[in-house]
Structures are given as structure tokens and as C-alpha cells.
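A single protein chain has been removed from this complex, and every other one stays in its place.
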Amino acid sequence: MGTMLLGVPLVAQGKPVTVTGIRSVTFGAVLPGVPRVVLRTDPANSGQFDIKGPKGNVLLSFVLPLTMTGPAGAQMPLTFGASDAGYSQTQSIGSQVGFDPKQPFTAAMPNNGRASVFVGGTANPATNQRAGAYTATIILNVTVLP
Amino acid sequence: MMRALGLAGLLALAGASLTAQGVMVAPHAVFIDHSRGSGSVLLYNPGTEPVEVSISTIFGYPTTDSSGNIKLNTIENPDSTVPSALAWIQAFPRRLTVAPKERQTVRLLARPPIGLADGEYWLRLVIAAQAGTVPITGVSDTTAIQVGLKLEVRTIIGVNYRKGAVMTGVALSNLRAQVVGDSVITRARLERRGNAAFIGMIRETIVDSTGAVRAQRIGDSLITAYQSPIGVYFTMEPRLASAIPAPGLPRGRYWLRYEVVAEREDLDPKVVLKAPAVRDSVQLVVP
Partner (left out) sequence: MRITKLSLVVAALVLTGTALQAQSNNASITATASVQTPINVLGAQQLNFGNVFPGVNKTVNATDLTNGGRFDVTGQASTPVTLSFTLPATLSSGGNTMPIVSYTGVHALLATQVGGVAFSPAAGATPTLSGTGALFVWVGAQVQPATNQVAGVYTGSVVMTVVY
């Protein structure tokens, strides 16, 4: 009986949270010395994560790269502004609450347990930036707050 | 007339100014793979005024003149003896205006003929930008003579279309070098191999009799090897001039090591076809 009483809420609280990387942040063609900005509202180039989890609060925190790595280990600085991340309870890029991706952000999951996080940023190629393809990894941690 | 001249004198154009204008063109060499069938060129206007741009295409490839200077050998109506893509690669749009601090993309769409043989096909993109009109300033006087010159720039870059198996290489021969004034002048015969242009670098190193590398100079910087980008489309004998830092090389005999490698830092490594490096050395006499 005790197990039954404990088990019901535990199962509900134990609903797994899943995070899925949907779309990369795409800076596209970048010119040396010319910063390239991707807005979190850019439907084609902003990054997107989808979250599935229990209704309630979740803590969002990013692991952000400082640089992108290119040919022969060449580095290109990458910066993120105070409003370069956005949270959407409706999973709509047009309906976001902006937040600073460098700081943890508490968000409320909607009743349907589905939400999205969008992210933009700025690539800052040096004037002598070596030509070629550059990549970096952006990680989003989602923690269900008990 | 004197009155007119006096008023004309008031119409000094010296105050007229021209904000630097033009467009950045990137990349400076376009490589299109047959499987994708299209390419693009990015135009960026770093200035403060809109720049009008027109795009056209020609066929041509770099070669050298009798003095070793690199020149573009253009052919108005290329026939089947040359690997021309002029007839089937088109640029869109042909005319555009790039607003200040804005970027625009020119698309290159390829419609190659059916049965096109494997290999590399070339054309050149001509990007013409009206680099600003000289503002005519001064007192409004219909008796004055004013002179204004518009500056226009045309940038010509290469477009290389690759289908199927493409390979390249270069053969090096007839290397010679001499010291002229404060410069080392070299020439060598470079002959392309394979079915695609050789895109790479020439590296030159000066070595003394003890085997020690002697510095060369670019601007105010000392370097151990002078290097120059090169594209060998058929055959060429490029003349390279590198500077010797003051006070110059002591009299004696040196060796100039000459190396042609398929490496380019200014291009995406993915588009630089691999090819074996070729090397030679020649004695350099400093009188």
C-alpha cells in the first residue's frame, strides 16, 4: 500500500526529460574581418533544441564554445550576447522569451510538456582568418527542478 | 572671360571628396562540383554608399608573357579545344545594388551539356562595381569648367567546374635565379598534368654554403621562405621577385630551393586538389 501511494507521484515526477538538437547555428559564408551575426529569431540559421519533459520548472544552461575550429586547428572567436537565447513554450520561433545563454535560466514547461530553445550568436573572424570550414559544439543542459 | 575665369577659380574641386567605394568579393576563386551544379559568390559593401554592381562572364585562364608576368589569356569564342564552361554557366542576378554594410549573393547556375566528359571546365566572372561618382562641388555657376572622373573597378575571378574524376599535378623545369639589386628574381617552367588546373603555392628558400637558410623580406617582416600563390592552367613561366633584407647577401654562392606544392591557405582545403610536390634547386651567385 505504501509502495502504491509513493509510486503514483514518483512515476509522474520521474517522467523523463529529453532534449534534442534540431538545427545548428549556421553562420554560412563569413568574410575575414567582418563579424557575422545570427539572430535567435532567424528561422533558417539560428540553432534550435526541442525539450520534452514534465510540466513544471526546468533549468536551462548552456555550455558555450569560445571559438570555432577550422583548418589546421585555426580558431575563430564566437560570442554570445545577453539575449542570444530564447525559450518558447509553443515551440514557435516567433514567440520567444529572450535570455542570456551565459546564465542559467529557469523556464516553465507547458502542459503538453513540449518546448523549444533557440540560440544565435556572433562569429568574429579576424582580418587574416584562414579560409575553410569552421565548427564548434553548443550544449544545452536541461534540469527538471524538483 | 576674365570674370568667368575668376568664378571658375572659386569652383575649386579640391574640396570634393570620394568615400572609398567598391565591393568585397568572396571567395576569390569559385569551385563548383558537378553533383551540386551551382555555386555562389558573396558581395559585401563595406562603404557608406550603395554600390551598383554588374556581373558578366568571360573565358580565360592565366598564363605568362615573355617577361614572366602573369596575364589573363582570354578567348572571346572558345571552341572545343579548351575546357570552357562559358556557354553553360550563368550568373544571377546580372545587375544589383549592394546597400552599405549589406551583403548579397550572386548565384552561379550550371547547365552542363549531356554527356560532358569528366574533367575541369573554366570561366571567369567579371564583377564591375561603380566605385562612386566624384561629387562636383562649388558655387553654382554655369560659366565654369568643372572636371569629374568616375572610378569604376572590375574584379575578375576564376570559376572552376569539376565533373567526375579530376586530377592535377605540375612538372617543373628550367629553373633559373639571379640577384638583381636587392631582389632575387626567379623563373621556372611549370607544366600542368592531369585534367584540372594546378592550384597551389610556390615556395622559395635561399640557403648558403653551410646549409643555413638566409632570410628574405616582405615589407618589414623577415621570412625564411618566400611563397606566392600560383594557378597553373596549361603552361607558364612565372617570374617571381623576392626581396633580400639589407644590407644584402655577402658575395658568394648560394642555393635557391624552389618548391611547388598543392597547398593554399586562402582556399578551403576541400577544393584544393591533392598533387605531389615538385622541387628543384639552382645555384644563386651574388657578385
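Going by the order they are written in, the chains are A and B; count residues from 1 in each one.
By our rule, a contact is a pair of C-beta atoms (placed from the backbone, for glycine too) under 8 Å apart; a residue touches a chain by one contact, two chains touch by 3 or more.
The structure presented is a predicted model; accordingly, all values stated were derived computationally and were not measured.
Residue-wise, the contact with the chain that is not shown comes from B:153, picked out of B:75, B:96, B:153 or B:249.
Touch with the chain omitted from the figure is made, among B:70, B:96, B:167 or B:249, by B:70. Of the residues in chain B, those that touch the hidden partner chain are 1, 4-5, 8-9, 11-14, 16-18, 20-29, 42, 44, 46-47, 62, 69-72, 124, 126, 128-129, 131-132, 134, 136, 141-158, 218-219, 221, 223, 226-229, 238, 241, 265-268.
The set of chain A residues touching the chain not shown comprises 2-3, 6-7, 9-10, 13-14, 16-32, 36, 47-49, 53, 65, 68, 70, 76, 78, 119, 121, 123, 125, 129-146.
Throughout what follows, only the chains that are shown with their structure count from here on.
Put simply, chain A touches chain B in their complex at residues 29, 31, 34, 71, 130-133.
Those residues of chain B that touch chain A in the complex are listed here as 24, 26-27, 40, 42, 44, 46, 103, 264-270.
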